[in-house]
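Of the protein chains in this complex, one is absent; all others appear in place.
For chain A:
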Amino acid sequence: MTATAAEAPPPERPRPARRRGVELSLLVCAVLISVYGYAGVGMARSGAVPPDALAYGAGLGLLALLAHLAVRLRAPYADPLPLPIAVLLNGVGLVLIYRLDLETPADRAAPAQLIWSTLGVALFIAVVVLLRDHRVLRRYAYLSVATALVLMTVPILFPAVNGARIWIRAGGLSFQPGEFAKILLAVFFAAYLAANRHALAHTGRRIGPVQLPAGRVLGPVVAVWLISVAVLVLERDLGTSLLFFGLFVVMLYVATGRTGWIVVGLLLAGSGAFAAGTLEPHVRGRVESWIDPYASIAAGDGPSQLAQSMFSFASGGVLGSGLGAGRSILIGFAAKSDFILATAGEELGLAGLTALFLLYGLLVALGYRAGLDLRDPFGRLLAVGLAAILAVQVFVVAGGVTGLIPLTGMAMPFLAQGGSSVVTNWIIVALLIRLSDSAREPHPEPVESGVIAPAADPAGQQGRAGPQGPAAAEGAR
C-alpha cells in the first residue's frame, strides 16, 4: 500500500507492486504455525507429535499453494495479506477443533471440517478464476436477493437444532443457508444502494429538519431487510439477524452519508432488542445470563455456559495454558462452535487472543482499504459490506463469549466448527481478493481516478452492466 509511492521512479506513473512473493512467504509461515500448533497439541496430550502432522501440513500447504496460484495468475495485484490470514485462521481453527475432539472421542468434528475447508478453498479458487470483474455481480442483484430469501426460508421446513431452525439436513450433512445468504444480501444491498444512493440522500419530502426519502426508493431495500430479519426471528437466529441489521445500516450510511440512518437504525435496533429481550424467553434468558453470568452458581445450579466460558478465558491469563493443556471442554456442547474462542483464550492466552483479533482486524481493514481504493460505487459498497460482515460477526461472537454483550449463536469466522461458515468465509475472502485486485491494478486512464464528478458514476457503471442492468437502477433516475 505504501510501496506504491516509495518504489516509483519519479518520471513515470508508479507501477503498483504485486507482492505475490510476500504472499507466498506469509503462506508458508501460516502453514508452519498451524502445523506447529497441531504438533503442540499432540505433545501436550500424548507426549508425541501426531503421526499425521506431516499429512496435515502437506494438505494445508497444498490448499494454500493452489489458492496462491489462482491469485498469482488471476488477481496479480490483489493485496498479499487476506489469503495468508485466511489460511492461518482456518489452520488454527482446525487445530482447535482437533484438540477439542480429543476430549470428545465419540464426536469427531475435525475431519469434516477439513473436508469443508477443502471445499471452501476450491470455491475460493473458483471465484478468483471465474469472476474476472466484480461488477458482473451487479447484474445478479435481484437473483441474489431472491436466492437469499429462499435459502433463508427453507430451514423453517426442517426440524430445529438446539432451538434454532437454521439448518438444512440432507443425508447426514447439515448446512446453514443463512451463511450464504449474507453474501448474496451484501451483493444486493451494494447494487441497489449504488444505483439509488443519490435518490436516497437527496430526494423525498422534508418534515421539519428530517428529510424522508421517497418511499419507492427506500421501499424495496427496507422490505428485503425486514423480511430477512422476520425470517431469522422465526428461526430464532438472533446472531444473523443482528448481523444483517448491522450490515444494512453500515451500507446505507456509507452509500448516503446520512447520519440520520444510523440514528434511525440504532433506535430500531434498540426497540427490537428490547422487545425480543422482554418477550422472547430464549432471548431473555441470554440477556439475564449476560447481566449476571454467575447467577446460576449462586442459585446452586452450577455455572452457565457463559460462566464456564469466562472461567476458560480467566484460566488462560496472559500467556495461556498451552495448546492441549486447557479445560475449555467444560463449556459443554458448543465448545467447538459458538465457544471455540474460549479454547483459544484459555490455551493461547490473552497474547494469542489478541493476535487472533488483530488478524481479523487486518482482514476487515483490508476490506475497507479496497473500498477506499475502488472507483465504482458498487465495488466500494460491496467491499465495505463484506468488511462489515466480518467485523460485526467477530464482534458479536467474541463479545458474546467474553461477556461484553449478550450471547447470540454465531460462528467465529474460520475458527468455529461449521461447514457452511467456513465455505462462506472463503468466498468472502475470494471476493475481497477480487475487489482489492481491481482496486490496486494499474489503471489505463489516470484521469478517471477520483476526478470525475460523483453523478457520472452510475451512468458509467450502467454502461458496463449492459442492457440487462438492474431495473431498480433505471427507475431511480
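Everything below uses one rule, namely that a residue touches a chain if its C-beta (ideal position, glycine included) is under 8 Å from a C-beta of that chain, and two chains touch if they have at least 3 such contacts; residues count from 1.
The definition used in the following text is that contacts and distances are computed from a predicted model.
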Determine which name in "Amino acid/amide ABC transporter membrane protein 1, HAAT family", "L-serine deaminase", "NADH-quinone oxidoreductase subunit I" or "Penicillin-binding protein" the UniProt entry assigns to the undisplayed chain of the complex.
-> "Penicillin-binding protein"
Sort through A:F124, A:Y253, A:F339 or A:W426 and give me the one touching the missing partner chain.
-> A:Y253
Candidate in contact with the missing chain, chosen from A:F311, A:F339 or A:F414 = A:F311
Where A:S321, A:S337 or A:T424 are the choices, the one touching the absent chain is A:S321
Which residues does chain A use to touch the chain missing from this display?
-> 250, 253-255, 257, 294, 297, 302-303, 307, 310-311, 313-318, 321-322, 325, 327, 330, 345, 349-350, 353-354, 357-358, 360-361, 364-365, 368, 371-372, 377, 380, 384, 387-388, 391-392, 394-395, 398-399, 402-404, 454
